[in-house]
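With one protein chain withheld, the remaining protein chains of the complex are depicted in position.
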Amino acid sequence: MHFGPHLLLAALEGLVTSAVLALTALGLSLVFGVMRVVNVAHGEFFMLGAVLAWAITTAIGGHPALGFLAALVISPLIVGGIALVAERLVLRRLDYNPEATIVATIGMLYIIQQLALTFYGPEARPVEPPFTYRILLPWFGYSGYKLSVIATSALLLVATWLVLTRTRIGLVMRATQYDSETAQAFGIPVDRVYGGVFALGAVLAAIAAVLIVPISQAHYLMGQDPLLLSFIVVIIGGLGSLRGTIVAALLIGMSDGIISMFFSPTLAKIIATLLVAMVLVFRPQGLFGTAAR
Amino acid sequence: MSEASPVKAYALHAGVIAFLFVLSFVLPAYYHGLLARILVLAVFAMGYNMLFGYVGLLSLGHAMFFSVGLYGAGLAVIHLGWSVPLAFLGGIACGAALAVVIGLLALRTTGVAFMIVTMMFAQVFYLVILYFASWTGGDQGMVVPQPARVLTFGATSLDLTDPTVRYMTALVLFSVVLLITLAIVRSRYGRVLVAIRENEERTRMLGYNTFSNKLAAIVVSGAICAASGAAYALLFGYVGSSFASVQYSILPLLWVLLGGAATTLGPLIGTLFMYYVTDVTSAYTSAYLLIVGIALIALVLFFPKGILGSLRQRWLGWLP
Amino acid sequence: MTPLLTTKGLSRDFGGLRAVDNVDFTLMPGEIRAVIGPNGAGKTTFVSLLSGRIRPSGGMIVFDGADITELPEYARVRKGIAYTFQITSIYANLSVYANVALPAQLTQRHGHSPSAVQGAVMDALERVGLADQAAMLAGQLSYGHQRLLEVAMGLALKPRLLILDEPTQGLADSEIDNFIALVREIAASATVLLIEHNMPVVMQLADRITVFNMGSILAEGTPEAVRQNAAVQEAYLGSAP
Partner (left out) sequence: MTDKNGFFDLSTTGLTRRTALKGLAAGAGLAVAPGFVRYAQAQSSAPIKIGFQSHRTGIGAAYGRWYEKTTAAAVKAINAAGGINGRQVEVIIEDDGTDPGRGAEMVGKFATQHKTDIVFGTLFSHVVIGSAPAAGENKMPYFVVSEGHHVASTKLNRYVFQPGITDVKSQIQSMAPWIAGNVGKKVTMIYPDFAFGYDHRDYLPPALKAQGADVIAQIAIPPTESSFTKYFPQIPAETEVIYHVMVGPAVLTFVKELGEFYGSNRPQLFGFIDSLEATDINSPGLEFLDGSHFWEGSPRYAQPDDSDAQKAYRAAVGIDDNGAAVGDAKDVSTAAHMFGCWETLYVVKKAMEDAGYKGPEDRAKLVEATEALTAFAEGPEHPQGPKTFNGKIHQCFGIQNISKVEGGKLKVVHKTKIEDGLYEAEGDYTTQAL
């Protein structure tokens, strides 16, 4: 294939990766930014979203779109509920101590993964996309559903941005992120904000998973890669910076596709990871963040 | 506190080593073999503890130090035909050299960024192993040939695949590293490391170059972890990329947190405990990860300082 | 007699703000020098430049005849410049003994015996009157005692120049009297540079006083001379609440 169409394809693929990554990473970034909690189980919330999407679509049957839409609403709600319970039962009682929460979320990772294996099984299971439309370009065909994932994700990101910047909820969250003690003094129920943010983070991961599951099946180990990539995105983008998270997700998603045009994929991953690490070393506040407080 | 009862501390450590020595003669074969493995991995945990427990630097990439020792020693035997002692020292040297490079870069960052940077360097290391599959065996790994795994002293030779020899070799390595750790912790240098953990700026203002001290700690930590990896390759005969994966970076963190960070014996206790829980639960259910997960959460909820850390806090203040 | 410390044209900007502006300063060995001035005058920035906690934007610092402008803070400490923090900065989770052992082992590095370190630690703790609390966790000390521990940590460095940043802040009156006696005793073996708001303390202790205002030296002289200085009075009365 010629360079131009090849680049176009790599870019489209990069956009899909970026779109899903941005949602997932945004969830991690919120938890990270507001609560200062490194949630190692974030990838498992992602996995849970996909597995539940499979369960819901299978239970509903009928036209694929019906099941998919139901999954898109119900699955994130369930995952959010589970996250809320975990937060109340464990993280809150640890007083959000950074090291203790890492261990606790590693524990959650094991528990969720094992439960998925026990009740869902080890197989990769497909979910039918709500519609199958193949867009025919002169050089290759492309999935219409993938394009819709990009659009949906963009809409959700804009919605999240509006909530964070234009509503009281967003203000409360930002105040808590900036200085939780002062926020508390101003009558903000920091404790409840933390619970909500942790649940919201999980909800975002679950939505991302429901969007991706018609493209790549639900599998009980599928949470590991998104976790790693989300970490990278959050760090590159800068803590708690929505704009940074999105730009970083684009950067990571696109570079993953485009670097692999020129190098063997493993070498591409080595180069990309090394580049990101070097960014961190020489610009620890991220590419878009301001210096840490 | 730090000056209190050195005799008790030394006696305890000597007692632990003696106890492990005696265990070699009373344990049933399975636990004997398992304990040899645990001793080697406890060295990995001790190396991790040196950095995480005493200096307060939380690395999520220590699998690379373990596996650079593993591959350094293993590949030296496989491809270069080195003898066991030479390969072991080679593995340690690789670990120390890698630690210098990683330290110079990663120590420019702190906190969460340090965690992520170390994780990413470890990921790069993992991918490099996969990339040079013709040398490393890639994801399948390679076997260190059994005939090469012999320690020769003049006329006598010790077969490292013999269970007793293997146990004793592992115990010697463990004891040496334990005593080195104890010596470092009780030394002036150990005091500086703890001071850096507690308040880095103050330590600089007391005349210490905290960067070079931290760098030295990473090198010591990396060399100890590499020693563990090298011993693993030579004693158990397999090198493979799974030892360089993220999982093996998280394991030493768990072991140390369980046993008690910044305690000399905590890494052993944590490794032992984790293996014990896994072994017992896996006999009853294949869902043992569930139980491990619950155990982890319960431990941080109720024993946040780990087993020995909690003991030290409540009853045994003199514990090093 | 050659000065212990001099600065030439020492300056430091923070963004657009010039916190320390072209300061020429000289300190003679053995004196007790107080630095006073209204809030925001640049006193703490100035001593931070001396100790190396922050880097100057311009100018130079000479200590004992050597240019130390580019030296990092830990190297300056090793040359004999000790600094005690304005906000107590002790190791709260370590014992009082361990807090002082850290600086003590630096100066005892050639003696190398544990007993030498122990002697130096107990000596420093006795001088500030904390010897009995050596085994306590530093975080459990009262605030006043924590301030004294700060001083003990400075003393254990056996400094040639001890910089005390508002050492009496938060101390009770009775503690202040003891403190004045302590500084006098320290001055027998070291030069003392003191930032202080408490005027009676300054007047009792200082051999000479340097007055800062707006990042520059407004006046300098004996306590008596400074007290008479019209510019100082204006700066203080004009800005003091």
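As written, the chains take the letters A, B and C, and residue 1 is the first residue of each chain.
By definition in this document, a residue touches a chain if its C-beta (ideal position, glycine included) is under 8 Å from a C-beta of that chain, and two chains touch if they have at least 3 such contacts.
Keep in mind that what you see is a predicted model, and the values were worked out from it rather than measured.
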Query: Out of all the chains shown, which come into contact with the hidden one?
result: A, B
Message: One chain is left out of this view; which of B:S83, B:S187, B:S212 or B:S286 touches it in the full complex?
response: B:S286
Query: Which one, A:T17, A:T105, A:T160 or A:Q177, makes contact with the chain that was left out?
result: A:T17
- line: For subunit A, residues touching the missing partner are 1, 5-6, 9-10, 12-14, 16-17, 64, 114, 117, 121-124, 126, 128-129, 134, 136, 140-143, 215-217, 219-222, 225, 257, 260-261, 264-266, 269
- request: Name, in rising order, the residues on subunit B that touch the hidden chain in the full complex.
  value: 12, 15-16, 19, 28-35, 37, 130, 133, 137-144, 146, 161, 236-238, 240-243, 269, 272-273, 276, 279-280, 282-286, 288-289, 307-308, 311, 316
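Just so we're on the same page, only the chains that are shown with their structure count from here on.
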Query: Going by the contact rule set out at the top, which chains touch both subunit B and subunit C?
result: none
From subunit B, the most remote chain by mean C-alpha position: C
Message: Which chain is most central here if centres come from C-alpha coordinates alone?
response: B
Query: For subunit A and subunit C, what's the span in angstrom between their mean Cα positions?
result: 51
Message: Could you work out how far the Cα centre of subunit A sits from that of subunit B, in whole Å?
response: 33
- prompt: By residue number and range, which residues of subunit A touch two or more other chains?
  reply: none
Junction residues of subunit B, two or more chains touched: none
Query: If you look only at subunit B, which of its residues touch subunit C in the complex?
result: 1-4, 188, 191-192, 194-195, 198-199, 201-210
Query: In the complex of these two chains, what residues of subunit B are touching subunit A?
result: 58, 105-106, 108-110, 112-113, 115-117, 119-121, 123-124, 127-128, 130-131, 246, 250, 253-254, 257, 287, 289-290, 292-297, 299-301, 304
Task: In the complex, go through subunit A and note every residue touching subunit B.
output: 32, 38, 90, 93-94, 97, 99-100, 102-104, 106-111, 113-115, 117-118, 224, 228, 231-232, 235, 239, 264, 266-267, 269-270, 273-274, 276-278, 280-282, 284
